[in-house]
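Sharing a structure here in structure tokens format.
Heads up, one of the protein chains got dropped from this complex, but the rest are sitting where they should.
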Amino acid sequence: MESRVFRRAVLMGGMAGVLAGLLPAGKAWAEDLKMGLLVPGSVSEEGWNRIGYNALKGVQEQLGATISYVELQQNPASFEKAFYDYASQGYQVILGHGFEFQDAALSVAEDYPETWFLISSSDIHEGRVIGLHTDTSQPFYLMGVIAAKMGKKAGLVGGMEIPPIQQAFEGFKNGVRSVDPDFPISEAYIGNFTDTTAAKEAALSMIAQGADFVLPNASGATVGGYQGIAESGADVRTFSIFSDFTPVAPDNILGLYVADYAQGVVEVVRGIRDGAPPEANVVFGLKDEKVMQFTFREDGPVAVPDAIKAEVAEVAAQIAAGNIQTHSN
Amino acid sequence: MLDILTLGFLATLLGAAWRLATPLIFASIGEVISERAGVLNIGLEGTMLMGAFCGFAASFATGSIPLGLAAGIAAGMAFGLIFAFFTITVKANQIVVGAAINLLGLGLTAFLFRTYYVSTGRGVDIARPVRIPWLSDLPFFGEALFRQNLIVYSTVLVTVLAVILLYRSSFGLTLRAVGDHPKAVDVAGRSVAAYRYGAVLIGTGLAGLGGAFLTLGHSNQFVEGITSGRGFIALAVVVFARWSPVGAFFVSLLFGLFYALQLQLQAQPMLNIPYQAFQALPYLMTIVALIVVGGKSAAPRKLGTPYDER
Partner (left out) sequence: MTMTQIERDGRGAAAVPILRLVGRAVARAAVAVALPAAAVAIALACGAVLLALNGFDGADVVNVMILGVFQDFRSVTEILLKAVPLILIGAGLCVAFRCNMWNIGAEGQLYAGAVSATLIGISFEGLSPWLYVPAVLVAGALGGAIWGGIAGFLKVRFQASEIVTTIMLNYIALIGTSWLVTGPMRDARAAYPQSARLFREAWVPDLIAGTRLHIGILVAVALALVLYVFLYRSSAGYAVRVVGINPHAARYAGMNAGRNMMAAMCISGGMAGLAGAFEVAGVTHRLYQNISPGYGFEGIAVALLAGNNPLGAILSGGLFAVLRSGSELMQITSQVPQVLVSIIQGIVILSVVAFAAIRIWPRRRS
């Protein structure tokens, strides 16, 4: 409460207030780190927005920062205002969780040259606007390899047709083709991120058409896809992505891919705080073992045969070394 | 590419269509009853959300699906009571109150879900598919159509009950008269308001059940905005079905079929039609249906008009 009153007092005087907001930012830098987060949807569901929220929590817990987030429901007109809100309140680091925040960050950065703007799944680097990209096509490439080696037909259920999802699916398809160029893959988008029912039916329909390796990737609606898989029996395989969905589909999940994006973000923010900010855009990949965790289930009723595991490990090493291109450009 | 012409494809499609139609069947039949009594409730979307959330919350707390379904129906009726009070007793405009109900339903469910369930990530058990002797063993169709859960099967029962209620009971006779000639009912010494309250409560109870199906009969989680516009589609179903419960059943199935077809055709890599074309189809068809059948011809005469005793 006290800090809010103080802030309002400081900011009361219009543009003078903006200047005043910037001054303490330089002074109180080390002891009072403030980080804001913009997410394009609800953090209450497992999925993309939760990942951003966890990153924010990580910075709070490990660096002792004051944190705050705002959900913007994919409405571009409100992006700039949210950046302004944080920047004008003396937040030194603002994470825009999604490439869609890039344009707004660039325009606000002109007025707040001291503030750091981190943009998820973007490869921008302009001044203090820095893209942080988790290259999801890499783990999906590995899943594609596994699907092609263990199954007959693959199915992909996406939320909306946006780059992070398209890129992940592209990685999967490239992985499949590296094993068998003619392996059939079907792909469907439900057109939103909320309709779990549609995600489930999309998975069921693919399985009915012969798919035996199905991957849902639809943020909040993802869980519906795993339910469809679980109800179709143990012959259908899948991988748990971004969160642990094993309780939903215990008989089907071969392994787990989680991005500990939080750890990556914490390191970047730590660097900024300690005067060693990133000098280019940041790409997290299989090379960053702390960030990208790709594990097989050991205890489950289904397992990837050891021979395939070894091959996958070899492919993963090649990707980490930069010898395999998992997606175009 | 010609997978789409096989019998198996058809069977799967029909099974999916029935499941996707289930929430629409409940909500639209409820709305048929409500509109037959002259009350147009555009607050179905918010009412279904309440049903979905309260069904989830009750089942989460007790572990019981029947209790969850009951809570979903009760939540729908609670919203129905608010709606009925403002539209029937206060005689406020039905569209306006319906719009408020939608806002309340969306806001309340999201607010409460955020506040109490955010970090749990845990789901509830959902109703299991039930085999029906003989039918479930039919080749192809048994596999796809008769491996549903009891809630899906119960759509048939609800349709039959609605037909009996509307056309074979004296309550239904009076209820329909309330929608067409409320004055006559009033003169005959029966309370128009009481019948309208009854119709609204039945309607919103069914909408709540339709919402609860989403969380207890299909996916085991509540997601904000999980109804994804189904309450509005149900309104379209009612018009398309010309205010008939049997019609509402089949039109809902048709809309479910479109949705299922849309998902399946996308998965056919060779077909290059934008999926949005299929998504828009039900809405376009509703408009066409309105033009063809004529809007007013089948609608209850006093639809949307508060009854004034003077």
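Each chain gets a letter, A and B, in the order it is written, and its residues are counted from 1.
As a working rule, a residue touches a chain if its C-beta (ideal position, glycine included) is under 8 Å from a C-beta of that chain, and two chains touch if they have at least 3 such contacts.
On a predicted model such as this, the values are computed, not experimentally measured, just so you know.
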Options B:A99, B:V130 or B:L265, residue touching the unrepresented chain: B:A99
Residue of A:V70, A:L106 or A:V258 touching the missing chain in the full complex: A:V70
Among B:V239, B:L253 or B:A267, residue touching the chain not depicted: B:V239
Touch list for chain A against the chain that is not drawn: 4, 7-8, 11-15, 17-18, 36, 68-71, 73-78, 80-82, 84-86, 88, 99-100, 111, 122, 160-163, 191
For chain B, residues in touch with the removed chain: 40, 42, 82, 86, 90-93, 95-97, 99-104, 106-108, 110-112, 114-115, 224, 229, 232, 235-236, 239, 274, 276-277, 279-280, 283-284, 286-287, 290-291, 294-297, 299, 304, 308, 310
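To be clear about the criterion, only the chains that are shown with their structure count from here on.
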Where chain A and chain B are represented by their mean Cα positions, the distance between them in whole Å: 35
List of chain A residues in touch with chain B within their complex: 42-46, 155, 185-192, 194-202, 204-206, 208-210, 220-221, 223-224, 227, 231, 243, 247-248
Residues of chain B that touch chain A when the two form their complex: 3, 8-9, 12-13, 16, 19-20, 110, 113-114, 117-118, 121-123, 126, 129, 144, 214, 218-221, 223-226, 228, 259-260, 263-264, 266-269, 275-276, 279
